[in-house]
Every structure is written in C-alpha cells, then in structure tokens.
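A short write-up of the structure that comes next.
The complex is shown incomplete by one protein chain, all other protein chains being positioned as in the whole.
We call the chains A and B, going by the order they appear; numbering starts again at 1 in every chain.
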C-alpha cells in the first residue's frame, strides 16, 4: 500500500511536470534574421530595445512598422504597449517609455511636464499616423450616397430617422431611397475614432450637432458595438444601418461621400493626407512640435475632413545616447516612404505627404543625446 | 461527492497524540493557511476600498460622464441586476426540470452521463460563450425580437425598435442563463437526491403518478435547496464579464426595453471594456464600480450559502 501510493504519486507528478515541460522551443518567427540579412543601407547597425506606449488606434500600424523596421535593423526590438492615449502620455511623462503614441497632442498641463522630462527641454510631436474615418452604410440598392455635414449630424443625432427623409434626398438627387428606418451604429468603448468623429460634427455641422466632442459617444439609444470591427460587423449585419469606422476596415460596405464646401468628397488616403497638410500648426509649442489644429470645416476641394491623426511624442534630446539613436533611427524609418507604406499595408492608413515628411525630417534630424 | 461518505474523523484523537515540534510547526502552518483565507478576503475588500477612494472623493466633473460617481455607477448597477434577473428567470425552471429529468426520468444507466453533459456547460470558458452568443445566438434571435415587437410591442419590455443585430439585453440574459444552468441544476440535483426514499415510495404506494410523487414529496423537500442554488447562480450571473462584454450593445442609460439596441452596460463588462485603455482617475472610478459589484455579489452569496447550509443541517440526510 505504502509503496504503491508513493509510486502513484511519482507518476502523477511526473505527468504534471511533463505537461508543463512543453517549453522546449521558442517561437519560430522570433529568431532574429541574423547578421547582414537586409539592406541596412548606410546607417550603422543598431541594437537594443525601444519602448513605446499609447493609443491602440495605431497599434496595427505599429505592428507594420516594427515588422518592417526589423528588416532594416534586425538587432532592435520595438515594443509598443497599447494602453490608450492618456496612459501613453502619462507613462511618457513619468519616464516609463521612450516615446508615446497619442490620438491627441499634449495639453497645456502636459506640455511643460514633457519639457521638464526631456533633457534639453524640447519635445517633438509628429502626426505620423493618418487614418480616414469613413461613414459606412448598408442599404440595399443604394451604393452611392452623398451626405452633407448637417445630414450626417442629423442621422447620428437620431433626428433623421428614415432613409427617404427629404434632407437626405436633397443631397442625393435622382437616387431611389427606400422607406426604411435608419439604425445608426456607434462605438461603445471610449475611442479616438469617436472623439475625432464628434469633433468633426461639432466643427462642421454647426447647430445641427448639439453635443460636445467626446471620446465616449454622446447620443444614447443607438446600436453600439465594441471596436472598429464590431461597428463594421454590426453595420453589415443589419439593413438600413449606418456607422463610422476606419476606411481600411470598411470592406464591402458602402462608403458615403461627405460634403465639403460645394462638392462631395470620396474618402481616400490622398484626400485625408491633404486635409492634414492644409491644417494650421499650433504655434508657440516649440520648434519641433508639429501639433496641428485640424481644419475640420475646410472647404478646400479634394480634402476629406473626417480623419484620425495619431501623434508620436518624444524628446528631442535624451539623457542616454543609445536611446536617442534608437528613437531617431526608428522615427526616421516611420516617416520614410517605406515606413508609411508598411503602415498603409498593415493598417490601411494614409501615407503622409512629402511636405509633412520634410517637416518631420527636421525634428528627427535634431534628435540627440544631451 | 460520491456515495460512500464516512463520518468525519472525530476530534477525540487530537488530545491524545503526542505533541512534538514537528506537530506544532505543521499545525501552525495549517492554521496559518486557514487564517490566510480570512486575510485574503479582507485584503480584497481593503485594497479595492483604498484604490476606490480617489474616485469617491473626486469632484463630480472628473468622473467620466461629468455627473459624479453615483450617476456613473447607477445605470451599470441597473444593467447588472436586469441581465442577472433575466438569466435567473430563464435558468431556474429549466434547471429544475433538468435535475428532475436526470434524477427521476432518464434511464438509470444514462443518468450519470447526461449529468456530465450538463456539467460540461460549466467547463466552457466564458469568452467562448461570448463568441457563441454574438455569432450564433444573436442573429438567430432577430426574427424573434421583430415578432415580439409586432405582437407584444404594447408591453414596455418589448417596445422596440427591435435590434437588427440581436445584441440586446434579452440575448445577454439568455447567454447568462445557459452559463448558470449547470450550477443551479447541480445543486437542485443534489437536494433532490437527498429526498428520503421512504417519502417517495410512500407517495407511489398511495397511487400517485410520477408527477404527483414529485409534486408531493420531492419539490417541497427540495424547495429551499433550489432557492439557494438559484441564488448562487444569480451571484455568478452578476459577476459574469466577458460574455456580456462581447454580446451586449451598450448605449444609453436605464431602460426596461429588452429588445432594442440601447442598453445599459453591466458593471463587470464595463470594467473589462474600459480598463485596458484607462488611466488616472478613470481607473479609480472603475475600481469603485468593482467595489459595488463585490458588495452586491457578497450579499447575494452570503444569503445563498445561509439558505443552502440551513437546508443541509435540517435534512440530516443519511
């Protein structure tokens, strides 16, 4: 009895240990490509780890960047922690991460704190991730839809409730709109997409949109879904649904043309980049701080005003020369044509224009150890 | 657990055994572990309170929604209770029926296997229920919601407009009902098994049909066990997180409308959705709402355990 129970216990624990000892090998895709693999060009071989944190909106793009960057600098690991914009800025200010990704620029209280955190007292804020937000709809028999800002506001404020409303018909002469109730779909979680969309409505729709810009959707009672993918699947799941989502995720859904000035603009990456380029830079924040005031109410032809802009926030001067080198090199990659293309493939973002690249280049070139 | 339950060891041996250093250390460790349980439970409460305090004392404008903590938490508490109550109303009769089926209707040979099948429902991770709820159940319920709106729309519960995606409070309640079914039916099964066979046989000998025997002998005996079990299920449903977070369409505040897309969230789902991207005072607010959930479930569980335990003492089975 004694012997047999002991041996049973041994077998038992061996079995348990065996299950846990499956740790033999590492992930197949994580072994570094090895020396001299990719065309590193003229830059020197770097190594180390770069830590960032912030908005989850640019997480997919960041994945594209870090994948592409590992081809340029195989020795560098880029970690990006999607803690949210506020959390990213907070961790950057506290010195926990080397750079932050944020859907909003630093506010008046954060800017001095950031200048204090950085060795030379200068901060860079680069609008490196531009994503057009499309108004997507699922309406049988209607593919082309033109919507002026006031109509978009009316629909999402649940005052325009059927598709054959005269206001919609006025924007779409000749289209046969069905007598179907409109189901507006919004994000249920707090998000940069919602914040930018409400900001657009508040700026462009005027009286028609009585709510303040907010990361939380302000109108109760609509269909709500979690995340961009949730909105897209809710819109595709119903008939007569309308929602807002990153253009790249729109898939098969109809995408509305938005009224800008006298014309209706189809959301495209180029049109989105154009509105960012034409926006005013906020003055008085420092030489390398390219925070912008988006021209939501633009009347410029060919500009698409509903965009989400996400910044990279970091220091011009770091205490540690290794970190400074890594940040400069990585940001240089991010703003390069190759880097923007990688983000466009991974996240469907709009590549920044050459003018923006020139401007960002001045900041990247200035990054030093101090 | 199984059929042979020997009487618990008598305490008589304690005094007689020889006291040695090894004994003292071992007994001390065992006692320490037991007391650690008390400490953990107290710790859960204490740490939640400490982290919730900044939200409790913060000015109302800093709380998300600008209305202060109470108006932030109130719709969540309402949503939590509503979803759990729907789950309970659906699950309890079903669970009792299942327990009766396994105990008195199914062929003896199959009964254990069927019981195991029901228990399997408890083994499925809640996130998988979320996947199932949003991809399988919700679309299938849309026609039902439309029918409810058409025929019963005069009742505020079904006022509509019916959701076109099916991600409603009623769907959520049904998913939760499936999730708490195993625990309610397991406890019901246990108390039904404790019904003295003499009672049952006496009823049958008097010429009762099977249903009459159950109604006269089994149900009155098992009533408090069923109540206790369903309250434990209620506790589960109140705290269930991921399935609700995935299935429910959250927008708007307090409403009894069960089939529209504007629903209040539940405390647990709201924490899961908001926490990963929160910082600062928002986190404290979420922890304060978690504290409210802790207090509610604690009260429900204490009550449920008290009912179940009283039953156990009273029954004096075997």
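Operating definition for what follows: a contact is a pair of C-beta atoms (placed from the backbone, for glycine too) under 8 Å apart; a residue touches a chain by one contact, two chains touch by 3 or more.
Please note the rule applied: contacts and distances are computed from a predicted model.
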Item to complete: For the chain that's not shown, choose its UniProt protein name out of "Phosphate transport system permease protein PstA", "HEAT repeat domain-containing protein", "Cytochrome bo(3) ubiquinol oxidase subunit 3" or "Phenylalanine--tRNA ligase beta subunit".
Response: "Phosphate transport system permease protein PstA"
Practice prompt. From the listed residues B:73, B:86, B:169 or B:283, report the one that touches the chain absent from this view.
Written response: B:283
Worksheet entry | Chain not shown, touching residues in chain A | 1-2, 5-6, 8-9, 12, 20, 22-23, 25-30, 56, 59-60, 63-64, 66-67, 70, 77, 79, 81-83, 87, 90-91, 94, 96, 226-230, 232, 248-249, 251, 345-348
Worksheet item: Can you list where chain B touches the absent chain?
Response: 1, 4-11, 13-14, 16-18, 20, 22-23, 25-27, 29-38, 40-41, 43-44, 47-48, 50-51, 93-94, 97-98, 100-102, 105-107, 114, 117-118, 120-121, 123-132, 135-137, 140, 178, 181, 185, 201, 204, 206-214, 232, 235-236, 238-242, 245-246, 268, 271-272, 275-276, 279-280, 283, 286-287, 290, 293-294, 297-298, 300-302, 304-305, 309
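In the analysis below, only the chains that are shown with their structure count from here on.
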Discussion item. Using Cα averages as centroids, what's the distance between chain A and chain B in whole Å?
Written reply: 39
Discussion item. Going by the contact rule set out above, which residues of chain A touch chain B in the complex?
Written reply: 56, 82-87, 90, 181, 183, 186, 188-190, 216-217, 219-226, 234, 237-241
Worksheet item: Can you list the chain B residues touching chain A in their complex?
Response: 64-65, 139, 161, 163-165, 167, 245-246, 249-253, 260-262, 265, 273-274, 276-280, 282
